[in-house]
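The other protein chains are all here in position, but one chain of the complex has been omitted.
Per-chain numbering from 1; labels A and B assigned in written order.
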Amino acid sequence: MPTPPSVRLRELGLELPEPAAPAGSYAPAVVDGDHVWVSGQIVSHEGKARPSGKVDRDVDLAGAKAVAGQATLQGLAAIARVVGGIDRIRRIVRVGVYVASSEGFTRQHEVGNGATELLIELFGEDGRPSRASMGVYALPLNAPVEIDLLARIG
Amino acid sequence: MPTPPSVRLRELGLELPEPAAPAGSYAPAVVDGDHVWVSGQIVSHEGKARPSGKVDRDVDLAGAKAVAGQATLQGLAAIARVVGGIDRIRRIVRVGVYVASSEGFTRQHEVGNGATELLIELFGEDGRPSRASMGVYALPLNAPVEIDLLARIG
Partner (left out) sequence: MPTPPSVRLRELGLELPEPAAPAGSYAPAVVDGDHVWVSGQIVSHEGKARPSGKVDRDVDLAGAKAVAGQATLQGLAAIARVVGGIDRIRRIVRVGVYVASSEGFTRQHEVGNGATELLIELFGEDGRPSRASMGVYALPLNAPVEIDLLARIG
């Protein structure tokens, strides 16, 4: 029997952050039948993105990958809040990776790995999602990376 | 019993616009089981975006919020056309907010509120969706804002 994701999380020395308060009139996560849709997650503190700026120019690739991972943890926390814990997640179906990119930066997929490598560590192959990564021009609060998620629960 | 959204719409002094003709080989809205997927909506007139340009440089925040609201109404009209009215909507599951952003603009989430505040006024908490807002580089027809929607019907 596989290790429950909540146990795996502790084994990795990680914990779920507080779910981020929504930056407007939306819900952090919406339960829709046996799916949970998670809003775009950015990493911020007291209303400011941390770190902030464009990837490559202001935040390097390693830093952007770390932000992608932290945003993913926030997304999992949002799921946990609405369904009672991450052990209810059966499958990570979809991950969107939005990278505020400076001119010439074309490694958005490597930033995305910061999100999806973590998901695979936590959920095994059920955490290997479909994914689309893209370089946007700017993100709310000048965040370098935004992540959204679709999960199936059971 | 809550006020039907079609009644609430009239109370707000609003009406559904004509569904926008698709700008290419796609459907304005697709029914998929108990969901309706709405294509990206931009506000245009006779093939031109109205207003047009990038948010902050060409269209101010208040104007962009208004466009987001109008695009949302168009999206609801597209749903109404395929399922017989907005009172069939049970839940707004997801909203995507794509903002053509000029350099330095990082308030895409406030533009998104122009879409989701309207949805909450119409549908109450069932209209509070998950949401992702991002700053893109350009949109079809030089539109400042594009909105897409996923709704559950019943």
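Simple rule for what comes next: a contact is a pair of C-beta atoms (placed from the backbone, for glycine too) under 8 Å apart; a residue touches a chain by one contact, two chains touch by 3 or more.
These numbers were taken from a predicted model, which means no experiment stands behind them.
Chemist: Name every residue on subunit A in touch with the hidden partner chain.
Modeler: 91, 93-95, 101, 104-110, 112-113, 116-117, 120, 128-137, 150, 152
Chemist: Which parts of subunit B are in contact with the chain that was left out?
Modeler: Contact residues on subunit B toward the absent chain are 22-30, 32-33, 37-40, 96, 98, 100, 136-143, 146, 148.
What we mean here is this: only the chains that are shown with their structure count from here on.
Chemist: If you fit subunit A onto subunit B using only Cα atoms, how far does it have to rotate, to the nearest 5°?
Modeler: Rotation angle between the two copies comes out at 120 degrees.
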